[in-house]
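With one protein chain removed, the remaining protein chains of the complex are shown where they sit.
Take a look at chain A:
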């Protein structure tokens, strides 16, 4: 049962083959056994989980069950959840028990889904390796020497190691897609504005977007049906009619136009990732897709633009951590300013401090036009590149990251090299487009490699269709690490 997809679990629960309490118990036992080595979860609370599971079983007995009632789910520790510690991977929020729930948590709870726990992450979602967590690094279940990717590394590992059938993550510059790629799971970052940010601890508000991570594209579609939709409490939430993201899964790919951006297959892409992506493209061609070359000439500029916009917005968002209303407060201080300065020096880790400093500088008096405004103009150029490319194709395919997962510690002290590894994911956030990662093979060292699928605005159903058809033709998504 532990290897079942959401779809299968839903069927088993409906048929009465298993109860929600039995299911939750199986996962909790597995978490207890494997989490000490993997460190995928920050918080587990078996009693709370079982309470939710009992309620789900009761709802089912009363004939009030929906398709996902009683199905367990893990949340990245960035989504506020009433009564649960919501740390965001930071010492700053180590004592923070959320007094309210994020919109997506409310949606999942209303659907009857059972909380398995809260997953580890890079502090405030800043990182590509999960080494920046106050709670220690997360291990990649395929190779304990490898990073799991970040920042939603705990969520990716929970799914890959079958500690949870699915998890929610967030993606500001690749934080769903890159760990999904490195851990061999499926994850989708929807179009900006599709999933409410209400109750999601803010990092870079014009880029942040929550999304599902699971074994299959079909499961991601089922979860997206639950979490997507307008919410007036998020000022950038889009007012659109609800859609069924599973509606196109079964469509054949005949005539699908697949764009390959030449900049994504140039210098810097490792040989084994290139091979995996190439063979995935061959598979799609056999399924009827036509390949066209496209160009995204400003790809390279996504790195400087992102590393201005994200830190600038972060420095503003994280100014709320002042030791007054919630979170950490320094034990000793001489006056108010000293309290702020010590509280923040103690509460934030090195990478978060670096980004706050970069953001503070670029927003400081006299520099706004040269940095933030300039980066927003480049953002427009990047979005225009995609607009032109989508005139010639339905989806864009490419790698998620230049290499398979690197070693723990390899880039830990070199932020510039770490940032450069985000080259294929950042531009999608800057443009606000949907992107996903689908397991597509393995590198020479046995570490998983994902295929990135980028769609035009609001084309999630089409992307999930492509991913689902790919998964019907391959079994990469069903491979699992030996634990």
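Quick notes on this one:
FYI, a residue touches a chain if its C-beta (ideal position, glycine included) is under 8 Å from a C-beta of that chain, and two chains touch if they have at least 3 such contacts; residues count from 1.
Keep this in mind: contacts and distances are computed from a predicted model.
Chosen from "LrgB family protein", "Aspartyl/glutamyl-tRNA(Asn/Gln) amidotransferase subunit C", "Peptide ABC transporter permease" or "NAD(P)/FAD-dependent oxidoreductase", the protein name that UniProt gives for the omitted chain reads "Aspartyl/glutamyl-tRNA(Asn/Gln) amidotransferase subunit C". Residue in contact with the omitted chain (choice from A:46, A:66, A:268 or A:304): A:304.
The chain that is not drawn here is touched, among residues A:179, A:323, A:398 or A:448, by A:323.
When you scan A:26, A:278, A:295 or A:360 for touch with the missing chain, the hit is A:360.
Contact with the chain not shown here comes from a single listed residue; of A:14, A:232 or A:286, that residue is A:232. Annotation for chain A: contacts to the undisplayed chain at residues 95-97, 99-100, 191-193, 206, 232, 235-236, 238, 300-301, 303-305, 307-308, 315, 319, 322-329, 333-342, 344-345, 348, 353-354, 356-358, 360-362, 364, 370-371, 373-381, 383, 415-416, 419-420, 431-433, 457.
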